[in-house]
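Omission of a single protein chain aside, the complex is shown with its protein chains in their original locations.
By written order: A and B. Residues from 1 in each chain.
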Amino acid sequence: MKSRLLPLGLLLVGLIVAAILPATGLVNDYLQFVLISVAINAILCVSLNLVNGWMGEFSVGHAGFMALGAYASSILTVKLFPTAPTALLFPVAVLIGGGVAGLAGIPVGILSFKTRGDYLAIITLAFLMIVKSGLENIPYTGGPRGMLGIPRLTTVAWAYFWCVVAFWVIRNLVYSKYGRGISAIREDEIAAEAMGVNTRQAKLVAFVTSSFFAGVAGALFAHQLQFINPSSFDILKSTEILVMVYLGGVASLGGSLLGAGFVTILTQCLQPLGTWRMVVLPSLLVILMLFRPGGIMGYRDWSWLKPRLSIKPRGKSSEESQEQEKITP
Amino acid sequence: MSALLQTRNLTRQFGGLRAIGDLSLTVDRGEILGVIGPNGAGKTTLFNLLTGIYPPSSGEILFDGISIAGLRPSEIARHGMARTFQNIRLFRQLSVLENVRIAYDSQIVCSPPDALLRTPRARLREKESINASLELLDLFQLGSLAEDRAGDLSYGAQRRLEIVRALALKPSLLLLDEPAAGMNPSEAMQLTDFLRWVHGKFSLTIVLIEHHMQMVMALCDRIEVLEFGVRIAGGKPEEVKANPRVIEAYLGTEGDLP
Partner (left out) sequence: MKYLIQQAINALQLGSIYALIALGYSMVYGVLTMINFAHGDVFMLGAFFCLLLIAIVPVPFWLALIVVMGATAMLGTLIERFAYRPLRNAPRVSAIITALGCGLVIQNTTLGLSPYARPMPHLLENVTYQFSGITITLLQIIIIGVSVGLMLVLDFLIRKTSFGMAMRAVASDRATVPLLGVPANEVIAITFAIGAALGGAAGLLYGMAYPVVSAAMGISVGWKAFVAAVIGGIGNMRGAVLGAFILGAVEVMTVAVLPSTYRDLIAYSLLLLILVFKPHGLLGKPTLQKA
């Protein structure tokens, strides 16, 4: 019991720290911005990792789900309830952002039943482009020029909170029957079916969870930048998230954190390069694929992230052992 | 009803190729049925049809009285039909324990919200699944390898693991596709004893595709012979062995096919 409370306690402490950090004046605005960005990117990374890492698919459309979350939440805070008390409104807006994105994950998930590999990549690409160009044609949300004046509601505390929630939920999923089913699909979908895995259900769970959290990240993103437009959520954004996944480690919670942290900081350091920054990231992707496609922590995780397995000590009676010796080939 | 599995006029076409033609056979509860035939006879196709990997072009499949043609493989598996594959299709990247648990998972009830929030009920199921899977692994002397990567196991251990995984489904019918592939005659005979033990211990009905003739003769209660997707003979091992049509098809001398 003790060791179950310890991580919880640490997380709460972290939350308190995150909440009071801005007020202490120890951390300037820029640093807060970076911390929030790391958290948002971590959510994006771990959620994409569910589909691309654990399930072994290739979704290019993550930025599209992010866009849906960003816009849905912003519509709530800017257009519909601009005067509502933000402490109450913001979490609701984020949840709705996630919800809208999660709903969008359902048709994509369904499409993945019959298509895999290249064709699913194409479908997710089409999804991304449709969301982007769809948003460009909606005057209500500002069309191609986007939405301005989004209230700055994302604090370090909120970002940290949602990041912890995302990692916790996805960790639970990965170490549950659905998570195992998802990994089995990656390894061998036909064998998975033959072994009783309801692959359709597993795929839906993966896609909806993944897109939900992408939406959450999008909502946090919108309320940090205070300005969003469709081109914020284009293929380059999806590529950024892909780099985080494949750099940090596919199918790894710790890897997702690492990848997000590294890429966020790298992006910040490369700011002075301007447009050339956008050459570095894809180059990094190519180099990763050529030399270390699993990333830093591919398919592995730190033990403190995994749930404890209570494995009974297995002793055998000598009788049984003798029987085994004779028969097993 | 003594027939656990029945096919009636089962047919499967792939474009112009008739892989299985008008096949009607029965598998009785508790028996060990061998399916033999030269390469290309349609044996694995038969297994794929039975397990739902693709639907029949026509005909019926009745499993324990239920028509299963057209059902998804996972549903058929949950009804109690398990199989191993000719080419060993383990989840190589995953651990030995996870391989077994995945099959066992089909029996635990855990809704998505339970899983996502890791409720006490979910945790209980997890614990049950781990313990049950480990027990099963221990029975087959794979328990000490539980945390190892399935792909790293020796060939023999992998074959065993595939059988353990299939057994985790608590099947009533076990389909084995060339379990002795790649084994020399003495290993094959050891496997024969092993399968006899499994058959008894788990009260199974077994259908076995094999090329190792000694194994088939020693293990099977009955044999069906396929050639070009069609049943050309069937019956007790001695009958089949002596059947000139079968000998003509491929049983040259006693022994294995190249």
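As a convention for this text, a contact is a pair of C-beta atoms (placed from the backbone, for glycine too) under 8 Å apart; a residue touches a chain by one contact, two chains touch by 3 or more.
Bear in mind that the values here come from a model prediction, so they are computed numbers and not experimental data.
S.K.: Quick one: say which of A:Met129, A:Leu225, A:Leu266 or A:Leu305 touches the chain that got left out.
M.R.: A:Met129
S.K.: Kindly note down the residues of subunit A that lie in touch with the hidden chain.
M.R.: 52, 56, 58, 60, 111, 114-115, 117-119, 121-123, 125-127, 129-130, 132-134, 136-137, 143-144, 190, 194, 235-236, 239, 242, 246, 274-276, 278-279, 281-286, 289-290, 293
Quick note on the criterion: only the chains that are shown with their structure count from here on.
S.K.: Taking each chain's centre as its mean C-alpha position, how far apart are subunit A and subunit B in Å?
M.R.: 39
S.K.: If you look only at subunit B, which of its residues touch subunit A in the complex?
M.R.: Residue list for subunit B touching subunit A: 51-53, 72-74, 77-78, 82-83, 85, 89-94, 98, 101-103, 105-108, 110, 112, 114-118, 122, 125-127, 129-131, 134, 138-141, 143, 146, 156, 159-160, 165-166, 169, 183, 187, 190-191, 193-194, 197.
S.K.: So in the complex, which bits of subunit A are touching subunit B?
M.R.: Where subunit A meets subunit B, its residues are 169, 172-173, 175-181, 183-184, 186-188, 190-201, 205, 209, 299, 307, 309-312, 314, 316, 320, 324, 326-329.
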